[in-house]
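As you look at this complex, bear in mind that one protein chain is not there, while each of the others sits in place.
We call the chains A, B and C, going by the order they appear; numbering starts again at 1 in every chain.
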Amino acid sequence: MTSITQHDAPRGASDGPPDRVALLRTMMLIRRFEEKCAEMYAKGRIKGFLHLYIGQEAVATGAIAALRPDDYIVSHYREHGHALARGLEPRRIMAELYGRATGVSGGRGGSMHLFDREKSFMGGYAIVAGHMPLACGLALAEQYKGSDRVAVNFFGDGAVNEGEFHEALNLAAVWKLPVVFIVENNLYGMGTAIRRVSAVEEIYKRAQAYGIHAEQVDGMNVVAVRDAVARLSKRARAGDGPVFLEALCYRFRGHSMADAEFYRSKDEVERWRTLDPIKQLQHALTADGVIDAARIAALQAEVDEIARDAAQFAEESPAPPIESLHRFVYKEAADA
Amino acid sequence: MTSITQHDAPRGASDGPPDRVALLRTMMLIRRFEEKCAEMYAKGRIKGFLHLYIGQEAVATGAIAALRPDDYIVSHYREHGHALARGLEPRRIMAELYGRATGVSGGRGGSMHLFDREKSFMGGYAIVAGHMPLACGLALAEQYKGSDRVAVNFFGDGAVNEGEFHEALNLAAVWKLPVVFIVENNLYGMGTAIRRVSAVEEIYKRAQAYGIHAEQVDGMNVVAVRDAVARLSKRARAGDGPVFLEALCYRFRGHSMADAEFYRSKDEVERWRTLDPIKQLQHALTADGVIDAARIAALQAEVDEIARDAAQFAEESPAPPIESLHRFVYKEAADA
Amino acid sequence: MPEITYRQALRQALRYQLQHDERVFLMGEDIGAYGGSYAVTKGFLEEFGERRVKDTPISESVVVGAGIGAAMAGLKPMVELMTINFSLLAIDQIVNNASKLYYMSNGQINVPIVIRMAGGAGSQLGAQHSQSLESWYAHVPGLKVVVPATPYDAKGLLMTAFDDQNPVIFIEHTALYTSKGDVPEEPYRLPFGKAEIFREGTDVTLIGYSGSLHQAARAAEQLALEGISCEVLNLRTLRPLDTEAILASVRKTNRAIVVEDDWEFGGFGGEIAAIIQEWAFDDLDAPVLRCSGADVPMPYNGALEQAALPQEADIIRMVRGMV
Partner (left out) sequence: MPEITYRQALRQALRYQLQHDERVFLMGEDIGAYGGSYAVTKGFLEEFGERRVKDTPISESVVVGAGIGAAMAGLKPMVELMTINFSLLAIDQIVNNASKLYYMSNGQINVPIVIRMAGGAGSQLGAQHSQSLESWYAHVPGLKVVVPATPYDAKGLLMTAFDDQNPVIFIEHTALYTSKGDVPEEPYRLPFGKAEIFREGTDVTLIGYSGSLHQAARAAEQLALEGISCEVLNLRTLRPLDTEAILASVRKTNRAIVVEDDWEFGGFGGEIAAIIQEWAFDDLDAPVLRCSGADVPMPYNGALEQAALPQEADIIRMVRGMV
């Protein structure tokens, strides 16, 4: 009888939570990388929808730092930050946004559909909440195989009112699936404030209604997020069933590049900008004497170069050949 | 500008909750009517799926007795009891089960799709939870018109895990829609025990997670159900938003006529049969000296005759003409 | 006649309905505070208030289902689903409830709802945001399916949709919102089931709708320079379908090509070809051909996406090969 074989990334445990400087560097990389994306979108080098993560860097950075490299990540369409935090190559992410053959999805996916199976990055998805069942299935498979990998599912506050949110949380709870649900509550789903469309605004309480262990965390504080996810993922890994984390955060930019932001005030945005997760950590590290202005400048220079190089790589990369249009519609027995 | 006009049944308030004898009579009618249905199904006079309500009579009887005649009722496929309690003609219900032109749905609907707009009985539906959004919409319309009608939505414990349950409860709560949600928790969805598929077994607690006022009631006690629905519907009618009632009950027969009932023990069924809502009320009324054996026998004879007459009416009714196959696919401006 | 955009034409019809019929109200994700994902309802919340213009949770199924319920109670809801891709989350409500209620209830309950959504591809939105599923809705008895190609169609057909007593699936094309055309200021209605002869011709009939009409029309212009005369039909509605107009044109030209963004296999073009060969068999000098989207999920890359969509050049090649 054919028995089960592992397919994915090496299993080795992660080498412990990275230090705060590493967290800062990742957040700065995400920030700079996306500023470059915005620049290239304005220049017409990137097309389609572009959803920037700027402002929310602490969530992806802290959460993924607390995971094992082989834990699955399933995200939505605002996933550049999750991809960078998981270690996908900036060059290949940028190339994907450019629609180049060298992109992580060969130029077929685009900004909303980044994939890197080698890194257990199982994709960005563009149907709100439509990816939540997939995270349940990945977790189910690991439970079935007897492994201790977990599936981490990132989604937004707007996804909470979809039927699939309900079905996924119930199934994960009933079957004790090792899923780490992380909702990035940035207060808006496109232009709709959560209070206008959700019966209960504290999302983590909704998860508790399924008997799921759920917590809320300051999503502008990367260390707090990292520690919460470390604690919660441990439970899921131990077989205690799914866990749920609500990260309170804010997106500094519009929903997409098209958003005129009629629905929120400049003041509100400014107030949140004072909580910028990158500035917060820079101040803390400086205050603690861990880093100084020079080190910050060095880090900045480093990420500037990565973003610049990524864009150059994308510019110089070839487009997928037209003849490849019909490739990968079906997997044939031949294709290993 | 075209302004809003009321379409449906007269508005007059119901003439107060009927007395216990009336409740008993309705339950006995439902019981007897469905025994006749089972008999005629066995004889091949009724086809398709037949889902009997036997054992759950107290829920429909008590709940609908507490409503106004113009309050909307939206039920699922196990709806004979709701239809009879609302006062649809037994003859025309039976004729519908026979697929006759004289049926409440002209023989086009069948057991799972009884409709009587005149009586604000907005239908039986066969997609689990698929009717919950309709109840929200009917309630929304009345709220929009400024009327104080409520929409009452009956469904089963199995519907609770569908995404539409979640979406409907959230929307009703956010928009304060006058919906009275009544879940008939008979412990099984087909052959699946609720404890095996629901993260939280106390369904009313799930409704509370949306900030909805929710209660639990003994669904084998018709008076308790009537009083609970009278209290709850008052809130919804007053504009305080949706309410939710979990009625704990049990179906004495199989899920449908095909069910071999592998999933539950004879003992369990017997235990519940001792709680038969009809026997309970008969004992209570006898103990209170309100009725005696003779009166019960008289009531039995009365409902026997109604069931017999309904079957005879159905037998003698014509089938819908074949030429009518294409009628009612579209409503033309002509059709009033 | 003033020249306005497809978006403005839709806005005029919606505003007229909101102004003249209190039974009409709008529901949808981000149609209010955000102004509508394609800005069709921009400013309506301010103008008509929350009672008439409702922002909803992201819950397609209950939003459409609530629209159906409100229609059952005698109102005339317009539900906006942003894009046809998301309509898959509400398709059970549309197919199992909206399309069947009038029939199942033996004519007691009809469902006068208008469900608007944007379909089509071409702006590199990727596989999950670039589908054209109108053929699915056109398959379902009880529904009407409207596919406006011009600003004039958009206003006139949307006005008619609100008069209809049945569920109307109104499919706009993402690439057309900014297209312009002459549109009367006063209200007018275009009948369902009546195609428009968009361009007269004698050699080949090109059948298009929504976005694909314009590729067909551009191809016809090119071909005219070569002396090939194409008749271009604008279907306007897929259900009901103006079979008469299609057959009348083919009886004249003896050749037909259907142009559609959607996947060819199992798509609507097949229905049209089947109808033509059945009813105009002896009039055909060549098989009915289809110029459709490629049989692939839509790729993001711009060149691949264009290669996956029917192009003017493809139509021209087909016509040349036919005459």
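The rule is short, and it goes like this: contacts are C-beta pairs under 8 Å (C-beta built on N, C-alpha and C of every residue); 3 or more make two chains touch, one makes a residue touch a chain.
Since we're looking at a predicted model, the values are computed, not measured.
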Fill in the blank from the handout: Note: the excluded chain touches shown chains A, B, C
Exercise for the section: Would you mind spotting which of B:1, B:260, B:294 or B:334 touches the chain that isn't drawn? Expected result: B:260
Handout entry: Hidden partner chain, touching residue among C:27, C:66 or C:273
Key = C:273
Completion exercise
Among listed residues C:41, C:99, C:174 or C:249, the absent chain is touched only by C:99
Problem - Contact set of chain B toward the excluded chain (per top definition) - result: 47-49, 99-100, 105, 107-110, 112-113, 125-130, 158-159, 161-163, 189-193, 196-198, 259-260, 262-263, 319-320, 322, 324-326, 329
Handout entry: For chain A, the residues touching the chain missing from this view
Key = 1-8, 72, 74, 103-109, 113, 115-117, 122-123, 125, 127, 130-142, 144-145, 151, 163-164, 167-168, 170-171, 174-175, 327-333, 335
Problem - Residues in chain C touching the chain absent from view - result: 85, 88-89, 91-92, 95-96, 99-100, 103-104, 126-128, 131, 135-136, 138-142, 238-239, 241, 263, 265-271, 273-275, 277-279, 281, 284, 286-290, 295-297, 299
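In the analysis below, only the chains that are shown with their structure count from here on.
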Practice task
Starting from the Cα centroid of chain A, hunt down the chain whose centroid lies farthest away.
Solution key: B
Handout entry: Centrality ranking, top chain (CA atoms only)
Key = C
Completion exercise
For the pair chain B and chain C, the C-alpha centroid-to-centroid distance in angstrom is 40
Practice task
Using mean C-alpha positions as chain centres, tell me how far chain A is from chain B in Å, no decimals.
Solution key: 46
Problem - Overlap residues in chain B, where contacts from two or more other chains coincide - result: 163-164, 167, 170, 174
Handout entry: Multi-chain contact sites of chain C, meaning residues that touch two or more partners
Key = 56-57, 59, 61-62
